[in-house]
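Note that one protein chain of the assembly has been removed; the remaining protein chains are unaltered in position.
Up next is chain A:
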Amino acid sequence: MNYNVNENGYYGDFGGAYIPEMLYPNVEELRQNYIKVMQEPEFQEEFHELLREYVGRPTPLYFAKRFSEKYGTKVYLKREDLCHTGAHKVNNTIGQILMAKRLGKTRIIAETGAGQHGVATATVCALMGLECIVYMGAVDIKRQAPNVARMKMLGAKVVPAESGSKTLKDATNEAIRDWINNPTDTHYIIGSVVGPHPYPDMVARFQSVISEEVKKQLVEKEGRENPDYVVACVGGGSNAAGIYYHYLDNPNVGIIAVEAAGKGIDSGESAATSALGKEGIIHGSKTLLMQTPDGQITEPYSISAGLDYPGVGPMHAHLFRSGRGEFISITDDAAMQAGLELSKLEGIIPAIETSHALAIFKDRKFKKDDVVVINLSGRGDKDLNTYIEYFNLA
């Protein structure tokens, strides 16, 4: 079975481009050009130079000695938290801003939930001197004031999404509406492996630098390219797509996806799409999503603002349905404890999204000789307020 995208833009049953005709010319332009542009040597050169000089890649593959001892297996952390702007998101925004320039676009729009992708987009727009408009749910703007300030300092205009539940899915709707209203000069930088084809594939390709580096780094450390497992948290799923990418079709590498159970799968306050979602259409893509029996998209919940998306990228929906991926869901409480534990054992404060991936070791046992690579997708600075409140640290 093939786990990557096919020529029609599908991962198994999932994917495609379910978009209104108003978006067709934009999406079609991208579909016809993205691979061609990405394969140009000058594009590759510019992309990798920026990743090296500006983002700070390659990021280390760090052997977490004390964490490994505690759980009786060999755990490596892929340190995406050390990327400029503090998370893996920037790998994609660098790639897409270069794509936008090749396509002659002068205006950039993006959606953001917690603000990480918004900051990563505002950053590359500042770098390239392009106009930047970021849509963010009105509720999220209140919750994430520091990231709103960062975007403004970087010169972006932050527009509140006042429709629906006023969170990430509504910000995405608003960004899509902006694109409909500005069909010629604007490029939409989607922040995850979601949206109509070719977005999931394009974003996955930009993020695939993560597993490309792991392969090389693991040879130095373990004498082999392939770990036994790769582990990542999944909201939309871009950091996961990045660390899975070069292992998708290698059955010797286990793929573990960690979703946010929120207050528990059955609590009514959860974001575990694989457990609670059904096949449907969200933001232009056929995938698994949380919805009412009547097909209305519901509002997910997680303590982590980066994981409370009601859908999941079509690649992950396929990994789930085909059984290629092992899906685990982790509650708020378990994630918070795991974040604290990594801080104390390794001196690394992770983003709460990432803490979900770290929390699986309590129940999911690995063999002593297993090599497990976790994508440490982001750093915890942005989550300090949540950590402070949760652990009474003030």
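Operating definition for what follows: a contact is a pair of C-beta atoms (placed from the backbone, for glycine too) under 8 Å apart; a residue touches a chain by one contact, two chains touch by 3 or more; residues count from 1.
To be clear about the criterion, contacts and distances are computed from a predicted model.
Asker: Among "Tryptophan synthase alpha chain", "ABC transporter permease", "Acyl-CoA dehydrogenase" or "tRNA 2-thiouridine synthesizing protein B", go ahead and choose the protein name stored in UniProt for the chain not displayed.
Answerer: Its UniProt record gives the name "Tryptophan synthase alpha chain".
Asker: Return the single residue from A:Val75, A:Met99, A:Ala114 or A:Ile297 that touches the missing chain.
Answerer: Of these options, the touching residue for the absent chain is A:Ile297.
Asker: Can you tell me which of A:Asn4, A:Asn33, A:Ser163 or A:Ser322 touches the chain that was removed from the display?
Answerer: Within the whole complex, the residue contacting the unshown chain is A:Ser163.
Asker: May I ask which residue of A:Asn173, A:Ser270 or A:Ser355 touches the chain that does not appear here?
Answerer: A:Asn173
Asker: Tell me, which residues in chain A touch the chain that this view leaves out?
Answerer: 16-22, 24-25, 163-164, 169-170, 173, 176-177, 180-184, 278-284, 291, 293-298
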